[in-house]
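Apart from one protein chain that is not included, each protein chain of the complex appears where it belongs.
Right, subunit A next:
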Amino acid sequence: MAEQPSAEVSVPAQAIAAGSTEAHPLRTTRRGSQPFARGTEEGKPPLLLSRRSSILSTLPAALASRRSSLGAAPGGRRPSIGPWMLHSRVSFSGLPLFQPILKTRLENTYRIGPDEGCKFNAGRVQRVLEGALTGALETMVYTPQGSALLAQNLVEMLQSRAKEVVPPRYKLVCHVLLGQQAQQSLLVASQALWDPKSDSFASATFSNASLFAVATVHGVYFE
């Protein structure tokens, strides 16, 4: 555990040291070439050695600055390597560690279709839709601003009503069309790719003098 933080931290710290604006005299004399190009030129080893030590000395500083950006800085301390490891442990525990989200593993139910008598009852859902639409829209008048909100509320209400009568393990898709009655022509069509034995849909319409509404609920069995 002691090794791990240092391994993780040293790489980004080196990157930070390379890119930092702390003007190290050795780096400036190297004319902006890659600071970590190793052993390609003559006479570099002595420079490398001294550079390595300088990197080590700047490492805690870089870390301290990084820690301050993360909001866990304990104040301008420049520890050496030993206490740095200890402090690194402290700072890591001070960081907000999120608990891993436990994914609940559900047992296999070995069901591939709905139970007998537990299917999507299209007739029942249609009656529910018709009743809900009539109840909600009987006295309504179409208004351009209000009807957008009315459509949203209506679809949510229809969904909750449909959920009550639909068997479990069914996914629902509710679609409502609300329009102004103005002597125009309209056609609504839908097609689906599903398992016809278990999935079905129900639709209902309503119209009065100023508006019309078409509601469709598709029920899809979820394995």
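As a convention for this text, contacts are C-beta pairs under 8 Å (C-beta built on N, C-alpha and C of every residue); 3 or more make two chains touch, one makes a residue touch a chain; residues count from 1.
Here, contacts and distances are computed from a predicted model.
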Name of the absent chain as recorded in UniProt (options "Dynein light chain Tctex-type 1", "Tetraspanin", "Ribose-phosphate pyrophosphokinase 4-like isoform X1" or "Protein SEC13 homolog"): "Dynein light chain Tctex-type 1"
Where the unshown chain meets subunit A, residue by residue: 108, 142, 144, 147-148, 150-152, 154-156, 158-159, 163, 171-195, 199, 201, 216, 218, 220, 222-223
